[in-house]
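Step one of this worksheet: look at the structure below.
Complex shown without one protein chain; remaining protein chains in place.
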Amino acid sequence: MNSGSNGGSYLAPESVGKIGRIGLVAGIAGLVLLAAGFATNRDQFFRSYLTGYMWMLGLSAGALGVLLLHHVTRGAWGVMIRRILEAAASPRTLGFAAVAFLPIALGTHSLYEWTHGEVVAADAILTHKKPWLNTPAFLTRSAIYLAIWIVFAAVLGRLSARQDETGDRRLALWMQRWGAAGLVAYLLSMTFAAFDWLMSLTPHWYSTIYGLYVIIGQAVAAMALVALAALLLGEGPSPAVPFQPRHLHDLGKLLFAFVCVWAYFGYSQFIIIWSGNLPEETTFYTSRMNGAWKATTIALVLLHYALPFALLLSRDRKRSARALAPVAVLLLFARWLDLHWLIAPSFSADAFTLHWLDLAAPLALGGFWLFLFTLGLKARPLLPENEPFLKEALAHE
Amino acid sequence: MHGPQTEPLLHGVMAEFRTPEELLEAIGAAKAAGFTKLDAYTPYPIEKVLDALDLHHSKLPLLVLGASIVGAVGVFGFAYWASAIDYPLNIGGRPLNSWPAFIPATFEGAIFHGGLAAALGMLLLNGLPRPHHPVFNVPRFVDHASKDGYFLVVESDDPRFDAPSVKRFLESLAPVEVNEVEN
Amino acid sequence: MSSTTNDVRVTDPIAQPPVLAPGHTPGSVTERISEMVHTKLTKTPKWWLLGLAVGFGLLNLFLLAVTNLFMTGIGIWGNNVPVGWGWDIVCFVWWIGIGHAGTLISAILLLLRQSWRNSINRFAEAMTVFAVACAGMYPILHLGRPWLPYWLLPLPGTLNMWPNFRSPLIWDVFAVSTYATISIVFWFVGMLPDLATLRDHAKSKVARFAYGMAALGWRNSARHWANYEVASLLLAGLSTPLVLSVHSIVSFDFSVGIVPGWHTTVFPPYFVAGAVFAGFAMVLTLVLPLRPLFKLHDFITERHLQNMAKVMLTTGLIVAYGYVLEIWAAFYSGNEFEIFMVLNRFTGPYAVQYWLLILCNILVPQLLWFRQVRSNVWALWVIAMFINVGMWLERFVIIVVSLSRDYIPSNWAMYHGTKWDMAVFAGTIGLFLTLLLLFIRFLPALNMFEMRVLTPEATKAHGEEK
Partner (left out) sequence: MTPLRTSAAAWTTAVQVAKTGARSPLAHTQQHFRLEGREIVRVMSLPEYLKDPARAKGHGLPPKDASLFQPGWEYKENAWGLSVDLGSCFGCNACVVACQSENNIPVVGKEQVGKNREMHWIRVDQYYEGTDLENPEIHHQPLMCQHCEMAPCEVVCPVAATVHGAEGLNEMAYNRCVGTRYCSNNCPYHVRRFNFLEYNGEREQEPVLKMLANPDVTVRSRGVMEKCTFCIQRINRARIVAEREGRAIRDGEIRTACQQTCPADAIVFGNINDPGANVSKLRSEPRTYWLLEELNTRPRTTYLAKVTNPNPDVEAG
């Protein structure tokens, strides 16, 4: 796999470049498919694209959230994976996400019912929501969200780079401060992004935990990604990053915790709406619980919670990158399923839908994203050598 | 193994050390000398001592998992039976099998049983409660075992146990004190 | 942000105060802490006796109030028909929330391997147990027929009926009783080695016997420790979801109902955060005075205070997130009842309580962003008191203000707690204080064996940096 020892310089192995090239090819192939889809079935294109976009964004945004959390808590667990997170949540990847948002911005009329003037005019509730749900405000807010993430990714990346150069110990403190501010900004912006981009697909329906549900899903995506990256970078006789079982155990525990919290948020929303049984809210679950999407719901619970939960209970599985990898792949698929479950029934409540574009979109966006991610991995040493806690993190048994 | 029907006169021979490092060295030496029935006494858990004595195979996690599953299945089963079979009632138009509402109690049932199993299982596996034990017959043990003393005991059911030679062996390790632990 | 002058003075900007003052050995830690218990009865400190007198006095007020309650009926309280729950449930939630910090410190921080928990976990766990005891009485006391609480348990009885598993109050029964049980178990298991220490160093026969029985024969054997460590981790692993579930289920008591102001999906995480927020405020409220009284500065260092302040700030921000979402969602929803609920909080007859709550829970805690504030014990104590009040007000606003003006305007009515409401609340404070004082006098209030782990001698042996 990785040819040539890194000799403690923690440089990316060649396999990273290979993976990046695979991503690029996949991205181009996906793009061709997307173009074909755009030409033939425009409405479906936008729906599938939104799902793929949110899936891809989750990798970056989730990584940003976990990175911010690491800086705030200064936990040793985060030092080992900081560069992976920085590569996933870089101005490069998030900038790509900003560019990739353009089709959604152009497709609002196809995606969002509240952009239809005549529908809004005939509906008292939508008229009431007009000050919030209108195209200029939507686009402005979207730009702000993306800008916030890019700014924090850039600042943390810069601080991290400066730490590599100067070794100034005060930088750790600044990273903590930016981390605290960033965590607040990320939680708020992502909450409202989730409301705007996803929840407003069914503009009458609302749920206050929705933002947190989307956010924890992104955290799951990010940790699954990290687990796969740990396999890529930590394997072989002279691994690029010396991941010890103990480190992987921490990552596995974090992934396990996020999966549980995802289920907790999902169940909380469900039981409150189920018990209240208010028609204003039940619309979200009628098709998902009793109707055409019931099987999808069951599959989601199994694949996003029950199965990973059972698998991650094992201590041995958490301590090996090889054993973690299948769970991570499963969860990355479950992430897509979760988003499909959130988005697709808004357009087709009465029938289950799965279009080939639903797979082309994540292929295209994920492919390009992967390429950019590997560029990030190659850009700098894979461990922050001047991080004051690095020794502690490495020593960590 | 030991033949006699009556309890042996000695529980073992105990040596006290000043630091964890000395204790670790002593454990290493005792193992090298072929002793297998060893126990150490430390005022706080020391990972390396547990490693040296090979004590990392607790059955507790399995016990707790089992108890949690029993608790969850038990509570859900009961809620279902009580609500849908034994006394079916139309409550607010909700279905008899209101499974979403049974989940919180089910979850608590799992935690309740698992938690009790963890605590009781720990006591059971440790042979507690047992208010008295031969090691307490050593005065310095009582004074220091729960403060700052690190003790090693070669127990009398060790096949190579022979009080005088064990004593001599332990004394060679530069302990604070060596004592025979009477039963 | 802290000023640059501060940074200049500190040689290493990222250095943190130690979790244990330098110079301690396992022996010195043990002696210093067991001395708190092994002091002769006649040498009990005066402040302790005074505190116990106050606590015990209030406890008697509690008995008086409860006697009247049982004899006369809950009509002696202020509850009425739109506002079926008043001080009773406000105080229930307040107390149970306070308990959460203990479990958080002992369980979650154990899982996260945060060594700063070692000196405060025992105290916080005890606080949990006593707070849950206070909380646990309210659901019984608030019943119209408080002699029948066992009907909420799934017991076979002459009525041949079972509880309604669809009711969040039944979930509550399961959650609170599990929480009480597991908290006591966790607390006791955590104390076992320290009880053995007290047994070994007891100066009187009575004490040796009592601690000996309580210690169940613990003898610090490596075989014990092996199972013990596994059990601790398992209990922590179970307590973490437990503590989340308990306050989530308490939040379900409201959120599965359909009262505007109760029914919102963000309640579970927001209640959990509020509980931790309140719990840490209470830990600080108690620890800050105890630290000088028992001269515990070596064990409860500035690091602990800093960290607790940071946890309060974080959880306080999550609570603020909940407030923001509630308000935003009301306007976003276009639901007239939700919008009115928010406006009523802002400008209705209970607006004073609402704005006080914002002051106590949101505005004042923002001071914790400043390092100078976090390291000032007086400021910390005052902020903690604000939060204690604020979290009480939060539950008052959620419960009473929502109920007093909901769907049908003809129902709207005001609610006023009576002197008996206050007497019961004061009484539970008395119970809490009494139990707490007895605890710090007769049981190991600081975790001796885990403090030994923090000494240089132990960290050297441990190989693994904590």
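A few points about this structure:
The letters A, B and C name the chains in turn, as written, and every chain counts its residues from 1.
We adopt the following convention: a residue touches a chain if its C-beta (ideal position, glycine included) is under 8 Å from a C-beta of that chain, and two chains touch if they have at least 3 such contacts.
Quick caveat: nothing in here was measured; it's all calculated off a predicted structure.
Considering the entire complex, the omitted chain makes contact with A, B, C. Summary of contacts with the chain left out: across A:T73, A:N134, A:Q244 or A:T282, the touching residue is A:T282.
Touch with the chain omitted from the figure is made, among C:V19, C:I249 or C:L403, by C:L403. Of C:R117, C:R166, C:R345 or C:R452, it is C:R166 that touches the chain left out of the display.
Contact between chain C and the unshown chain involves residues 72-75, 78-85, 139, 142-146, 148-149, 151-152, 159, 161-164, 166-170, 173, 253, 256-259, 336, 340, 403, 405-414. By the touch criterion stated above, the residues of chain B touching the omitted chain are 89-95. Touch with the hidden chain on the side of chain A covers residues 273-280, 282-283, 285-286, 289-290.
Here, only the chains that are shown with their structure count from here on.
If you sketch which chains touch which, every chain touches every other chain without exception.
Set against the Cα centre of chain A, the chain with the most distant centre is B. In this structure, the chain pairs A-B and A-C differ in their number of contacting C-beta pairs, and the larger number is found at A-C. Note: centroid distance chain B to chain C, computed from Cα atoms, is 30 Å. Our note on geometry: chain A versus chain B, Cα centroid distance of 43 Å, whole angstroms.
Centre to centre, using the average C-alpha position, chain A and chain C are separated by 35 Å.
Those residues of chain A in touch with two or more other chains are numbered 271, 275.
Of all residues in chain C, those touching 2 or more other chains are 166, 168, 241, 252, 463-464, listed in ascending order. Those residues of chain C that touch chain A in the complex are listed here as 1, 7, 12-14, 111-112, 166, 168, 241, 244, 248, 252, 255-258, 263-269, 314, 317, 321-322, 324-326, 329, 331-335, 463-465. Of all residues in chain A, those touching chain C in their complex are 72, 75, 124-125, 128-129, 132, 169-170, 172-173, 177, 184, 187-188, 191, 195, 206-212, 253, 260, 264-265, 268-269, 271-273, 275-276, 278, 280, 388, 392, 395-397. The touching residues of chain C, counted against chain B in their complex, run 25-27, 30-31, 154, 160-166, 168, 170-171, 174-175, 177-178, 181-182, 185-186, 188-189, 193, 196-197, 199-201, 212-213, 216-231, 234-235, 238-239, 241-242, 245, 249, 252, 449-450, 452-453, 457-458, 460-464.
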